[in-house]
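The complex appears here without one of its protein chains, the remainder shown in place.
A, B and C label the chains in the order they appear, each numbered from 1.
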Amino acid sequence: MRIKPIYFAREAIDNMCKNFAMSSAAISTAALSLFLVGVFLLMFFIWNSFTVETLSKLEIEVFLKDTAASEQVQEFQNKILSWDEVDTIKYVSKDEALERLKEKLKDKPEILQAMTGNPLPPSIRIFLRDAHSTEMIVGKIRNYPNLESVVENSKQDIKYGAEYIDKLFSIISIIGWVGLSAAALLCFASIVLIINTLRLNIFARRKEVAIMRLVGASKWFVRWPFLLEGMLQGLIGATIAIGFLYFIKVWVLRKVIEMIPFLNISISGPLFTKLMLGMILGGILIGATGSSIALRRFLKV
Amino acid sequence: MRIKPIYFAREAIDNMCKNFAMSSAAISTAALSLFLVGVFLLMFFIWNSFTVETLSKLEIEVFLKDTAASEQVQEFQNKILSWDEVDTIKYVSKDEALERLKEKLKDKPEILQAMTGNPLPPSIRIFLRDAHSTEMIVGKIRNYPNLESVVENSKQDIKYGAEYIDKLFSIISIIGWVGLSAAALLCFASIVLIINTLRLNIFARRKEVAIMRLVGASKWFVRWPFLLEGMLQGLIGATIAIGFLYFIKVWVLRKVIEMIPFLNISISGPLFTKLMLGMILGGILIGATGSSIALRRFLKV
Amino acid sequence: MIKMKNVTMAYDGVNPALDEINLQVDRGEFVFLVGPSGSGKSTLIKLLIRELVPTKGEIFIAGHDVVHMKTKKVHLLRRNVGCVFQDFKLLPNKTAYENVAFALEVIGKPEHAIKVQAPEVLKLVGLNGKFDRYPGELSGGEQQRVSLARAFVNRPPLLLADEPTGNLDPNISLEIMSLLDRINKTGTTVLMATHDREMVNNVRKRVVALEHGKLIRDQARGVYGYED
Partner (left out) sequence: MIKMKNVTMAYDGVNPALDEINLQVDRGEFVFLVGPSGSGKSTLIKLLIRELVPTKGEIFIAGHDVVHMKTKKVHLLRRNVGCVFQDFKLLPNKTAYENVAFALEVIGKPEHAIKVQAPEVLKLVGLNGKFDRYPGELSGGEQQRVSLARAFVNRPPLLLADEPTGNLDPNISLEIMSLLDRINKTGTTVLMATHDREMVNNVRKRVVALEHGKLIRDQARGVYGYED
């Protein structure tokens, strides 16, 4: 038996046009639910870029003995820089430390006025590639053999906001976790919703399926047009959803950025491209599987 | 002609049971999309309670002259307390101010050691009912007639984190705005999705509608059972959605609170009750309107 | 009872399925509507219950203007016109009993009256014992008889029957015919489209013949075709 791809494609498109009421419902359902998923993922991406930014601002600061020999400090710095997890380090001299304090306390000049001399120690600021390795690096510093030659008190003089980091991490992880569950929920919902409409469409046409079978159509002969139709509906739905998403990305996001310029929100192009591809593939896949699942019980004639 | 509420109700339930494939699709669509709306609103409520908490921590602090006479300070305090927008005020003496500084700088004892005497002025901390009136109250304080008798420099000595407040407000407003749009989008989506399935259901039964009309049924006679069926499906969907939401409120939220005990997350009972009521009413309403809109074109026989 | 004046019905707006039909049927008459397949019999019946609106012309049933009737009044017309449809038009999710009962529910009959009348009529068409079957569980002829039962259960003054014996064997056809005759005797006007030559020729009632949408013959006590 000849296989007839052109016939199947024509049938699929024909059916979609002739059952406009049904296919428009399927397409709008697909568009809406994929759009919801897309909007959510966009928000998630933005949130992620925030946390990356926030975390990149975390640092470890090691306060040095006033009396530390400069070669030993240099050696210490080299050691730290040799670790993979460390991005850069910055040496802060006593004078720079005072400058920074002045900057910080510019609201409370009376405190500075009351200070005599420069009580501040020099320090090394350590910036990590990934804030998650903070504790580990702190541990490594504490195990540095010559630590006592550069640092007075290994408990007190290595600062990294232990408490703050814990909170931040747990908030980020909880939000990530909630976001992930929500993403899963939305994906699940959109799959169910799309499959629901496809099921209804095919249910409404179950008699046609039975007739086709009774007239001698093989299961695949019946299935192909429905499958293609489902895929096409998924594809069209996804395309519409992407159109709206693109509008949001370009137009709404610009508005938001105008309103809060101090948060630098942006979505990288490649990420958006991936999202679009994912939605299109998802739409087609859901359409195909939805149709074939829905068809199964009516093909048993 | 007699109206037959019992007959209509029986018809509605009958139809729902006999068209199980269709009504299950409608119910699951309603349940899922109302659930999504509900989850989102829950998250929104939680976010709101956060911002309320955060904003309630904002305060205005007025630093007083060391030389201010205590009656004048008292008068000043009374004046401030008399404003409606002010919730409470707290007088901070020089000693208390030093204590607070010590607490704040406990990480940097070297600074305190370098300080001689107590350079800190006494101050009045002002807590507002609503952080939005901060600027207004600051303006009122600046216009206080005897200000120079208690405050040295009206620019410098009234502190309220102007910059911080602006940022916070715009972030809160932007998130509120995004949240609101998302809520509107979700509500809209869930209405469209539910109506879509109802439309498909009725589309699949358009021939029945035509037959009923041809046998002499009035429009309302045909409409009532469909209307009740739609309402019932909306109700059942909403009930299922509420069931899952309740599970989330009770079980998932507890987990989350366990994981981040320092953020005090909670959802007030009355709010949740309102949410439940809203969802049930929404479900019924969407079901009724969806059915009747979908029916309209098929009733014109 | 029925009055059609210059009625033309063209589905596509050009080729008339019914062409300038003039027909008058008086109260209490029994009329056979005959004609080859595709001659417009069903179309004529559909016009009478306003399933269709004619392209041109006037239709009156019991004095009511069917053509200009408002959609929301149409059901009142239909309650007074029983109709056996060529394709039965049974509600698939209702049993035979419920289908017949539906025509009574629609006019607001109380339940106890329905419980008496519907079974009675179903028995009359020979469906005793099949009350609780869904249309899909009935044979073609049985479905046709349910449709017939539904059409006259509420004793309408006008009964339209579109080939009500097409799926029935000669014996049952004869019974149905005599049933229709009895219904007619009680004063009901009956218009019956049919292909059953034997039946038409045997009972000798008024025959209206269509061909290609034209009324070609209207004969009291007529026969199915001239060739007889």
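As a working rule, a contact is a pair of C-beta atoms (placed from the backbone, for glycine too) under 8 Å apart; a residue touches a chain by one contact, two chains touch by 3 or more.
Worth saying up front: this structure is predicted, and the values here are computed from it rather than measured.
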Omitted chain's touching partners, listed by label: A, C
Hidden-chain contact residue, picked from the options A:Leu55, A:Leu98 or A:Ala217: A:Ala217
Residue of C:Gly57, C:Gly108 or C:Gly141 touching the missing chain in the full complex: C:Gly141
Touch list for subunit A against the chain that is not drawn: 1-4, 7, 14-15, 18-19, 208, 211-219, 221, 300-301
Chain not shown, touching residues in subunit C: 11, 34-38, 41-43, 86-87, 137-142, 145, 162-163, 166-173, 195, 197-198, 224-225
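By definition in this document, only the chains that are shown with their structure count from here on.
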Number of hops, subunit A to subunit C, where each hop joins two touching chains: 2
Remotest chain, subunit B as reference, centres from CA atoms: C
Rounded Å distance, subunit A centre to subunit C centre (Cα mean): 67
Length of the line joining the C-alpha centres of subunit B and subunit C, rounded to whole Å: 63
Numbers and ranges of subunit B residues touching at least 2 other chains: none
Residues of subunit C engaged with two or more neighbouring chains: none
